[in-house]
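Report on the structure given below.
A protein chain is absent from this complex, but the other protein chains hold their places.
Right after this comes subunit A.
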Amino acid sequence: MSSIELDHVSKLYANGAYGVRDVDLTIAEGEFVIFLGPSGCGKSTTLRMIAGLEGITSGDLRIGGRSVTHVAPRDRNIAVVFQSYALYPHMSVRENMGFGLKMRGVARPVIEEKIKEAAGLLGLAPYLDRKPAALSGGQRQRVALGRAIVRDPVAFLLDEPLSNLDAQLRAEMRLELVKLHRRLGRTIVHVTHDQVEAMTMGDRICIMRDGRMIQVGKPLDVYADPVDTFVARFLATPPMNLLPARLEAQGDGLLVRGDGLSVEVPAMHRDAYAPATGREVIFGLRPEDIHEAPQPGFQRIDVTVVAMESLGVENILVGQIGQGNGAEGRPAEISARLSRHYTAAVGATVPLYVDARPMHLFDPETTRALPRPSLRVLGH
């Protein structure tokens, strides 16, 4: 049993500020959970509280059903991989990896055996006698992982372990970590501010902001149904288009009308959104739901091209749809994720086609999403 339960856990600092506020989360045994959020949101603090490196001001933390709120880090049998790797600079790779076992009084031959095993798994065998300073960033990262693996802990806590690697190595290590998780079957809590890591690695994402866990769910669920505008914007690049608008009745249907925007609410959402008729809303639509070619059910909008970003695999069009009576008096802008074959000159006005089915409406005051049935539940 190695489930981790955070039972209304808070961290209050001496200056009265909350580092973490009322986090209530159960991480199942063997689950790969991602803590995602911007800098200073409390994700690393939460991780350190699980490790026992930060005290818990209120609430209870249980590992494997046992309360460990007041248990020292060394007695929690949890391994942490730090962003800086925190390798002991005066020890060789072998000594670094064996340190935890040595501290626990494990016999030398057993330690050697485990180091050999982990080094084989991580491709570190040729470097066992080197000091950390003589290793590359990727190798140091592996040593930090190896140090965690040899101890056979109940859970791994990874604090932004990939953020010091270059893009290519990061992609490789992402895959390695996922494979490692499958092979070891241990609980992993991975802290990151990288949306790609969050979307691709974990069984669940926990999005944090200002010390609170504001949404927890499977990556695609969170992506499809963000609880508020923060999550909507945070989880992808380019982020969800969020446009101030007003929900109006039009015959039997509903119309979202804003600066340069007039989108009919699809029939499947009408009942859910009907109570908000006549209210100011924020219209949310992901860039990939705006298309270059018409299809049945798509709605046309005219966009003046402001910029085209060619990423090779796709083109990101940034365009102006409004006249300047949008938010802050600036014309409303949208991003659209279009095929790599699409071209348009900057300044030209082009027709694009909106698939409004995945649309969201948010309350402009609370920024919370107005409830509607999830498309993933509806089978779209």
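The rule is simple: a residue touches a chain if its C-beta (ideal position, glycine included) is under 8 Å from a C-beta of that chain, and two chains touch if they have at least 3 such contacts; residues count from 1.
In this text, contacts and distances are computed from a predicted model.
J.: Given that one chain of this complex has been left out, which of "HEAT repeat domain-containing protein", "Aldehyde dehydrogenase family protein", "Maltose/maltodextrin transport system permease protein MalG" or "Glycine--tRNA ligase beta subunit" is its protein name according to UniProt?
T.: So the chain that does not appear here would be "Maltose/maltodextrin transport system permease protein MalG", according to UniProt.
J.: From the list A:Phe99, A:Phe298 or A:Tyr353, which touches the chain that is not on show?
T.: A:Phe99
J.: With the full complex in mind, choose from A:Ala86, A:Leu255 or A:Met268 the residue touching the hidden chain.
T.: Only one listed residue reaches the unshown chain, and that is A:Ala86.
J.: Which of these touches the unseen chain: A:Pro132, A:Gly319 or A:Pro358?
T.: Residue touching the absent chain, from the options given: A:Pro132.
J.: When the complex is taken as a whole, what residues of subunit A touch the one chain not shown?
T.: 48, 51-53, 72-74, 76, 78-80, 82-90, 99-100, 103-104, 132-133, 137, 140, 147, 151, 164
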